[in-house]
Every structure is written in structure tokens, then in C-alpha cells.
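Taking it in order: structure first as C-alpha cells, then the write-up.
Yeah, one chain of the complex is gone here, protein chain that is, but the others are all in their spots.
What follows is subunit A.
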Amino acid sequence: MEHYEKGPTLGEGTFGRVFAATDKRTGRRVAIKKIRMGKAKEGVNVTAIREIKFLRELQHENVIELIDVFPHKRNLYLVYEYMTSDLEAVIKDKANLRLRVGDVKAYMRAILQGLAACHGHWIMHRDVKPNNILLGPSGQVKLADFGAGRVFGSPNDKKFTTQVFARWYRAPELLFDSQLYSSAVDMWAVGCVFAELMLRRPWLPGNNDLEQLSLIFEALGTPTEEQWPGMKSLPTASQVVFKPIASPTAASLRQLFRCGADAVDLLQQLLCFDPSRRMSAEQALRHEYFGNEPAATPWADLPRPAVPFGEEGSSRPQGGAREAAEAGAGAGNNGHLLQGVRRSSFPPEGDCARDATGVKASASEVRMSLPAEMKMGENERTPVLGGNGHRDSLEAGERPQLGSADKNYLRKRKLDMDRAFELASND
């Protein structure tokens, strides 16, 4: 801490306070997140570990820079570049900020570039939403909050937790409890952010997972077998029968979003039901939307919220609770969706309990954050002592059954290695 001059508090996160500071050695303004040492029993907080792990690998102009990490008195401090606001504030400040087509385009391009960088590193962000997209003092746009991030694509992957993303940004495969998903989940969330930028309010503010699905189908049509071949085999997809709803026409979407055909096309490709056909970040950046007029606004000219971080006062509602209330999509609004029988509880397990509290919370809570269950036990079972020892277990893990996605991954991984190989041998 001796290198930093502490300034005012900028915000409060789940794991601790963020305050402004100045690096005394360089005079650079920074934001420092103080992470409390959590429950003594689990040591350094896993979310913090993930954030550090990923941000140490990612250097990109659209990804927040982690400048330094240091412990100080039983706390861990993460030093970030200083940002002044986030996209949520921009979206909400309808009274003062007008968003032109070029502005939306600029935000979208920045977000996609940031995600392309993550996905190129085989990292899924898993918490894409407006308040995790930070805005810099001169208009820069950067992805932040990698605490839910995870490496994907290894043939050894078994199970990922589906309790990721704030609900409104959760892809349908997650809502159907698919445990083997990929970077496409981030792309769905980008689609939701895109819609939100154009509408200036969350497009699909579900109050529970079931309602979320019904909102999605209502807005985009109930997916047919053809649109989403794998859907039926997802864990909870067979538990509810959704009323067939036709896909919206491009014209109706254009009317809703008051935007061009190119924007609607991009939106539809980002919100494609079938994750394997959903547009990737790289593909999206090549979409004609970005080539067409009007051009993306240079980031220095992007609108800035009048009130920077730390000066909102306590009254600024965060995370869209207000919109949820406004949209009036109360929990009782599911009438249209359950045409058939509800065969069993949906989603299964303890999910109902969570949703019950979720409904309650959304009325009073100030923000949407990750579900509480998003914890560390994901994927590999906790190893248990015993068994036949090393050789056996390693051998067992040796021959993974490869799906086609895995093969694709291997090929790409190999290409990465080829380059490494080439470079190393030319050093």
C-alpha cells in the first residue's frame, strides 16, 4: 500500500470495496479492489484467483488491465487501470444521453473485440452484462470482472456449472442446464447487450429461469427441431412443453429496435438458438453491420455519463431491478407458455428454491449478480483419497472420447503449438 495514495471509494462489489488511488511512483490514477480474505478455511478467494489468472494472460485494449496485485495485512489488493463508468450507466441515462447508431456500433465492436481476445485464449467470460463493461476516462470500452471466467475446449472437460451470467443474459442452453457449453454462451449475452443498447432497457428481464425461457421464446419464437437440433436432449428441455410461437419477422424486429436490416441480422445471428451455429466474436466483427454507414464512433467521441463512479450517491438503482419492475413482467405472467403438462419440477434440484428467492430479491435487490451457487466445486469431482494410485488414474484419463467440437479444439490447439514450436526453434 505504501506505493499508493488512497482516494475516494468508487463502488462496492461482492468481494470488497473498490477505491480510487494514485500510484505515487508514476502519478498514474488507478482503481484498487480490496479483497477480504474470505472464510479462513478456503484461503484466497477463488473468484479473485480466477480474475488474476485470466487477467495476467490477457493484454488487450478492450480488456481491463490488471496492473498489480499485492497482499497487505491479510487482504489482497488488485490494482486496475482507472475507469470512470460502465455501460449500464450509459444505457440508463436516457435523460441526458442519446445513443446514435454509430455509438452503439462502437460499443458493440469494442465488446466483440474484447471477447474475441478472450475466446482466442480459450477463456469464456461467463458474466457479460452492461455493468461489467467499463468505460475509461477518454471513452475506452473494456471488459471487466473475470471472476466467473473459465477455460473451455479441452477434451477433458466434463461439466461446467450452469449457474453463470445474470439471468437476463443467460443463453437458452444454460437455462436448459446443459453442462458442456462453449464460448457461444458469451455471444448470446452480447446479443442481449446489443438489444439493450438499442432499446435502452433490458430486453428479456425474466424473474426466474422458466420465465426467462418463455420471454426468449416469445421474443424470438419457440425453437423448432430444425432450428436447434440438440435441444431435446438437454437435461431439462423435456420437462416443459412450450407453446409453439413463430419466429419474429425481420421487419417486426426492425420496428421494435428502430434499426437497420444489418443490425437485425447481426442480432439474430448472436441470438441464434443452436449454440453450434451461433455467431462467434470473430465472425460478428466481420459482419456487414460494422462495414456499413454510419461508421462506429471513435471512442473519444462516445457519450459519457454525467456522473462518474463513486459520485452517484446511494440512490442510483443498479442491475436493472427498476426495469424489471417497470416491465411489469411479474412472476404471474407465464400464462402463455405452459400449454402442456409440467412433467416435473423445473428446473430440477434446488433450483426452485433459488428462483423463489430470486423473485423476491429482484423486487428489492439493487443489482443482478451471479447466482450464489457459482462456486468453486465445478467440473472435476473433488478428488477422493484412495483408489489404485497414480498410474491407473492417469491412464484412465488418457483416452478421451472426442466429439467433433473437441477435434476442432485439438486442431486449433495444435496450431497454437506449431507457432510456438516454430518460434521457439527460431529463437
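Assume a residue touches a chain if its C-beta (ideal position, glycine included) is under 8 Å from a C-beta of that chain, and two chains touch if they have at least 3 such contacts; residues count from 1.
Methods note: contacts and distances are computed from a predicted model.
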item	value
Complex member absent from the view - protein name from UniProt, among "Dynactin subunit 4", "Cyclin H", "E2 ubiquitin-conjugating enzyme" or "DNA primase large subunit"	"Cyclin H"
Absent-chain contact - pick from A:Gly139, A:Pro155, A:Pro229 or A:Pro303	A:Pro155
Residue among A:Gly13, A:Gly102, A:Gly120 or A:Gly139 touching the omitted chain	A:Gly120
Residues belonging to subunit A that touch the chain removed from view	2, 40-44, 46, 49, 52-53, 56-57, 59, 69-71, 76, 116-117, 120-122, 150, 154-156, 282, 285-286, 376-380, 382-387, 389-394, 397-399, 407, 410-411, 413-427
